[in-house]
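Only a single protein chain was left out; the remaining protein chains are all shown in position.
The letters A, B and C name the chains in turn, as written, and every chain counts its residues from 1.
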Amino acid sequence: MSFKNILENFSYYRRDAEDGGHHDYDHRFGMTIDLDICTGCNSCSTACYAENNLAVVGKERFEKGQAMHWMRVERYWDNIEGDYAEEGAKFLPMLCQNCGAATCEPVCPVAATYHTPDGLNAQVYNRCIGSRYCSNNCPFRVRYFNFWSYYEDSWPEPLNMQLNPDLTVRDKGVMEKCTFCVQRIRTAKDKAQREERVMADGDVVTACAQACPTGAIVFGDTMDPGSRVSKLWEKHQIHRGPFLQKKDKTNEEIRGYRIFDELSVDPSIMYLERVRDTEV
Amino acid sequence: MSVKVNRRKFLKMLGWGGAGTALTGCDLPTTVTLEEGKEEVVSYLMPEEYAIPGIGVWYASTCTQCEAGCGLHGRVREGRVLKVEGNPDSPVNHGKSCMMGQSTVQAHYNPDRITSPMMRKGSTLQAVSWDEAMSALTSKIGPDSGVKGDRVGMVTGTVSGHQAVIIDELLAQVGSKNHYVHEVINTSVWSSVCRDMLGDEMPKLNFDKAGVILSFGADFLGTWISPVHNMGEYAKFRKGARGSLIQVEPKMTLTGGNADLWVPAKPGTEGALALGIANFILERGWNAVDVPSSVGKSLSQYTLTAVEKVTGVPVSKIKRIASMLTERGPSLVIAGASTENHENGYDAVASVMLLNLVMGNIGKTIEASAKFPEKALRAKQGNTKDLLLLAKALKDNKLDVLFTYNTNPAFTAPAVLQVSESLSGVGFKVAFSMFPDETTLQADLVLPIHSGMEDWGTHVPAYQPDTSSVLSLQQPLMEPIHKETRGFGDIMLSLLKLRNKDFGKFADYYSYLQTAVANMPADVTSNVEGASKDIWTNMLQKGIVKAKVSTNDLSPKLVDMKFKVKQDNSGYPMHLVPSARLGLWDGRHANIPWLQEFPDQIAKVVWGSWAELHPKKAAELGVKNGDYVRVTSASGSIETQVYIHKGIHPDAVSVPLGQGHDEFGRYAKGRGVNPLKILNPLMERRTGELATHATRVKVTNAHRHEKLVHLGGSESQVGRKFVKTISVDQLRRTEGEA
Amino acid sequence: MSRHRLLAMFKDFDDAFDVVDKIKAKEVSGVEVDDINMMSPIEHPNVDEKLGKRPINIAYFTLAGAIFGVTFGFFFLSSAQASFLVQPQGGKPVVPLPTNFVLMYEMLIFFAVWTTVICFIFLSGLGQKRGTLYSEKLTVDEIGIVVEIDDSELDSVKNFFKNNKALEIREEKV
Partner (left out) sequence: MSQVIEDKVIDEKLEWSRINADVIASMQAPRKAYWVTVFVCLTMFLCAIAAEIYQYKMGLGSAGLNNPHMWDMYIATFVFWIGMSHAGTLLSAILHIIHAQWRKPIYRFAEAMTTFSLMTAGFFPMIHLGRVWNLYWVLPYVSDRGIWPNFRSPLVWDAFAISTYLSSSALFLFIGMIPDMAILRDHTTGWRKKLYGILCLGWRGDDRQWRNFRRTYMLLACFLIPLAISVHSIVSSDFAMSIMPGWHVTTFPPYFVAGALYSGCAAIMTLFVCLRYFFRMEEYMTLNIMEKTCKLTFAIAMVWTYLNLIEFSSTWYGHNIYDKEVLIAKATGPYAAVFWTMIFCGCVVPFTLCFQKLRRHMPSMFVVSILLNLGMYVERWMIVAPTLAQAHSPHQWDVLWGSVIQWAIVFGSFGWFGLLFLVFVKLFPCVSMYEVKELCFHLKHEIEEEEKAKKHATTKAAGKAEEGSGRTAPGTPGLEGA
């Protein structure tokens, strides 16, 4: 709270996303999900439950729409001409996109959700007062609110022994969402620090990416040009930045896309379009 | 920059409070004793001595959730196993895992596990001490109990490795041959066809080498043979040249959901379709291997039009499939549940296999498997034939003593077989069980066994996906959580000791295993990878041993095919499809809250049963999503909600397996319905399997509505670009062949 | 020498104003228009014309309050933000002026209003005891005129009021 600070750095404090934003990122973790080889088998979702202490809410609350699946596999039927779904179903693993210009962040009255230098869109449970504005402002609807004290009946003895001590069990009134397994990132960072090296690609694997039987999910640091993710982003011409992206003429139709890119939220997850053999 | 904010600054500000996610999982205090602001940070963050966050250690083991025998790594922290992940060294799952594998922990920590031995006193089961239990056991089946021969029976799920060995040993001691190996989700028809036509009952399938896969109801991504392995292969198959998948089945399975072309053939006519395709291929002379004229002749009756009439699959489509098989080859044609489990299932699968022979896939996409050298350790695969035999034996009162382990016939047997009723006729029923399921609660003596993460064991996957054969070790990941549970092996050993002194020298199953593994034949032990270490240590570390074995090529036999579709004249117009799904499986996982909460992959329904209907049929019945319908067969009826979608044949109604438990703990009990209960006792003619998909039913509107509890508001993307589908040629244009 | 304070009550404004005019016209000695303090149940619109302009200074304080509010607002907000750097969110700058303007605006009004009210209480001499001379009729419909005079003029002034239809006269020693 010193004037000196403001006067000296004012111009710096006025930087927004267009001119690089305020953060000097250490990492910007991102993901690629290939919808062509995603089979919609739910393994990612299960792994997420196991890793992140997600509550099982039971039938009644599920019916109310109060389930807590950070990683949900959406299934769509559409444009089915004819009597049968001949092209099969459309599966979409949907999780928090950890947007670079996240719409949930500016609206939180208490700054409980903020952007970390790792490029994560972090949710600070202890700071959250549960105004739920963030969720209302999330076009992906991937933020989940603790409408009840789920822990009371989600882990009857001895199920609670399975809870991951690396992160908290949330009580009622708190917003929560996918964190890109921040606890794993933290562990990997500390490991790297102890071994006095920089984090390498593959040091961090989120629970979902680890479990995915087809390897449809690739996780990594989009700032590290060597990582698998950034190679894929490069190949598919998806770049960081909150602005709608044009692909170059040479290869306009390449598969990569980010959902709701037109909303300029800079999602950290690139999806690869699903492919179907139309000749069949 | 002077005002650069980093995690430390932020933590200083928010402190432990703010650390909600920002700090979760910092694994050593060293990470927070920092250069700047050390004091504050430490004062906030340095926890008490006892609370220093620990480090997870990973141990290798084997998944027991289904028969595939995937290798696992279990993360153990502070003596608790927290999470399991696939074992990268295992050739079965290459470090991956499915939802059931992940849920092992919830089976292990399940609140409804049986925690002490129970004995039937009067009509009720009462907790007793192990001594009491064992003495009862001794008196009933000990050497001087007089129990001998075939009046002792043992019913288990698929068993392999040394558990199979000691089971055999015990039955041998008693002099009984009654080992019923029962699985509802099985591939026994497929296996017998493979045995007869290829000379290898579990041939190795190279999905990745195939250019096009034609699957007749084989849900290889979900429930067929070795799902996790298949999914890995499937990924390879999709990448690179990107093969195409054609799925023929009455009800869309997970595999069907991923197919490029999903073809609903009239239930029970898949064989005709296969032969029709074969015939067309022969006519066009597209066949890769010559076919004896006799075969050709018998095929010639399956003209396109005739086949269309029978199967309801339009000629154009049949032609396209045929040409795909030719152009996109090498192809792979497989058959699964909805094709096998009919009265003429064998013929159907044989017809399918014929396609493989005709297209010359043998040796390309279908190869001989690497059998595990030591026969005794190989998997005894479960089937439903044994269920029928068991039912008969029970009815005729042929059994005095019955052991049940790792299976639940009282739940899976159709009601008409009256298994649970006639069980009471058995003098002494011993259940090795973790959970109070239907069968267990009928036993006279219940022996609580260790969970898959507390017990020792070895597993030889029935399906050997590699050129070298694998033996996978199941080792405890933690101390037993309940004092009163014991390992299955240990109990069996103590039973063996009663009759065979040779086993006296083994203190417990662990020591038995150690010796047994060490004494395995040379062709196993000599080929251990990492030869520096002895085989046992190697197994403990890697979780597996691979045995290089020489495989002889398959010997395809072309026999001439006949496939008759049974004409139905009963009053039951519809086909019941008791579909299995990755998750609840055959119902053995219904007590795992996670698996109840995860939606079915296709219908997305949770925590209950439903009946899938085609929109047309629904319109006829005048039902909409959530309405109740009554599904009635000759042997009973069930009532459940409908889910309507275009992934099912109009003549079929599909009710998933898994629900409808009368017992089995808080999460499963009294939830949904069990389609197996209303099956007619029809047999597959050649193999004697239970024809689970042959039952005809009629569906009526029950005029009752409830909100269908399922995931997802709109079923359509309403023009959003969530999942965009492009054509293969666009893919090739943009990304090239590989 | 000691002084007296007089309160004369009148039926309505007209009578009261006549008296005021007369005093202006120096018909009675010892009383100046400026000493007159007029009490009434409502405020007569022309009272200023009669009694002459008298100062009202509230507006200045209000202005001061407003200016303080807006400047304080700006520095408070931006310095708070500048010291809480995790705040830059959704790609927004640390000190986002447009949003701060909104809050500055609110603060402007907040401080302005409060200063106004507080100053009103002081400037209008509320809560200060100025003599016990008061009649409850003042809050019904009668008008009161209070003057302060030397004892010497006491009687003459009283008479003056009496003659100009004062309904009642109260007096007290200062």
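Operating definition for what follows: a residue touches a chain if its C-beta (ideal position, glycine included) is under 8 Å from a C-beta of that chain, and two chains touch if they have at least 3 such contacts.
Predicted model, so just to flag it, every value in this text is computed and none were measured.
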> When the whole complex is taken into account, which chains on show are touched by the absent chain?
Replying inline: A, B, C
> In the full complex, which residues of chain C touch the absent chain?
Replying inline: 37-43, 45-48, 51, 53-54, 56, 58-59, 62, 76-77, 80-81, 83-84, 87, 89-90, 92, 96, 99-100, 102-103, 105-107, 109-110, 112-114, 116-117, 120-121, 123-130, 134, 136, 138-141, 146
> List the chain B residues touching the unshown chain?
Replying inline: 12-15, 17-18, 712-714, 716-720, 722
> In the complete complex, which positions of chain A touch the hidden chain?
Replying inline: 1, 61, 64-67, 72, 74, 76, 92, 94, 103, 106-111, 127-133, 135-137, 139-141, 144-149, 172-175, 260, 263
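As a convention for this text, only the chains that are shown with their structure count from here on.
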> So which chain ends up in the middle if you average the CA atoms?
Replying inline: A
>> Using Cα averages as centroids, what's the distance between chain A and chain C in whole Å?
In response: 63
> Roughly how many whole angstrom separate the Cα centroids of chain A and chain B?
Replying inline: 31
> Multi-chain contacts in chain A: which residues touch at least two other chains?
Replying inline: 5, 9, 12
> Among the residues of chain C, which ones contact at least 2 other chains?
Replying inline: 82, 84-86
> Given the complex with chain B, which residues does chain A contribute to the contact?
Replying inline: 5, 8-9, 12, 24, 26, 35-37, 39-43, 45-47, 49-51, 56-59, 62-63, 67, 69, 72-78, 80, 83-92, 94, 116-117, 122-128, 154, 156-159, 161-168, 179, 182-184, 186-187, 189-191, 193-194, 207, 210-216, 251, 253-255, 257, 259, 271, 273-280
> Inside the complex, what are the residues of chain C that reach chain A?
Replying inline: 75, 78-97
>> Which residues of chain B touch chain A once you look at their complex with the stated criterion?
In response: 1-7, 10, 14, 17-28, 30-31, 53-54, 77-78, 80-86, 93, 95-99, 102-103, 105-106, 109-111, 221-222, 227-228, 231-232, 234-235, 238-239, 242, 244, 246-247, 252, 254, 256-264, 320-321, 324, 481, 582-583, 593-599, 601-602, 604, 606-608, 614, 616, 645-647, 650, 666, 707, 709, 711-712, 715-717, 720-731, 733-735
